[in-house]
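Notes for the one structure printed next.
With one protein chain withheld, the remaining protein chains of the complex are depicted in position.
The block that comes next holds chain A.
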Amino acid sequence: MKTLVLTAAACALMAGAASAETIRLGTEGAYPPYNYIDDNGQVAGFERMLGDELCKRAELECEWVTNDWDSIIPNLLSGNYDAIIAGMSITPERAEKVDFSVNYTPPSYSSYAAMSEDADLTGGIVAAQSSTIQSQYVVDTGATLLEFPSFEDSLAAMLSGEADAVFADKDTLVPVVEEDPTVMWAGEDIALSVGIGMAFRKSDPDLRAKFDAGIEAMKADGTLNAMIKEYLGEDSPGF
């Protein structure tokens, strides 16, 4: 009798485990408001909400994993997680290594923030996070690029005077500029990103299709727009 109960319990457990596929989502956890670590040490932010919602719609069990920005693509390829959802703009260079989902944010702006409005943006020193579309752009403007492994480090370089300005996604700089009275916008907003997408292994088109379908559905029923407004700010462009 005892064995019977135990076997039944084990079967029930296994059935429970098998019913939902577990997907590991890799993020940086250092790029608010897209993704950051909250006071409880959990991943939070726009992409946490979006990812959880997409997983719910696709009936997938999702685990969040944080990984350094610089090694985020190699670790996807070697299978440490199954998808990247980390404020990653879709670019042709990245698309050579990974496959992107449809974009879940519309084309958006990148901006300069500095301690004064007339910071020298083309001849001075500009800080940016390494391996980003922004760091690429700074090189093209002729400014001296100071690269850092995280957004936080590039911002700190500007605040300490090491760099004249910091260049990053506008949505990321908005909270900084609005909350810190010494930091202000410098120069024009620049349309750099063609949109942010999730990244998948090229050998994993089925998973990508599931998330694509979820993103399209969220675009269609307006939940994605509401989420963008809530987390990325009222002024952030929607679909």
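In this text, a residue touches a chain if its C-beta (ideal position, glycine included) is under 8 Å from a C-beta of that chain, and two chains touch if they have at least 3 such contacts; residues count from 1.
The rule we apply is simple: contacts and distances are computed from a predicted model.
Engineer: What name does the UniProt record list for the absent chain among "Binding-protein-dependent transport system inner membrane protein", "NADH-quinone oxidoreductase subunit H", "PH regulation protein F" or "Winged helix-turn-helix transcriptional regulator"?
Structural biologist: The chain we cannot see is recorded in UniProt as "Binding-protein-dependent transport system inner membrane protein".
Engineer: Among A:123, A:142, A:175 or A:222, single out the residue that touches the unshown chain.
Structural biologist: Selected residue, touching the omitted chain: A:175.
Engineer: Using the definition of touch stated at the top, determine which of A:120, A:152 or A:216 touches the missing chain.
Structural biologist: Per the contact definition at the top, the residue touching the missing chain is A:152.
Engineer: Could you please point out the chain A residues that touch the chain left off the display?
Structural biologist: On the chain A side, contact with the omitted chain comes from 17, 21-24, 29-30, 32-33, 36-42, 44-45, 61, 63, 65-68, 75, 77-80, 82, 97, 152, 155-156, 159, 175-176, 179, 201-204.
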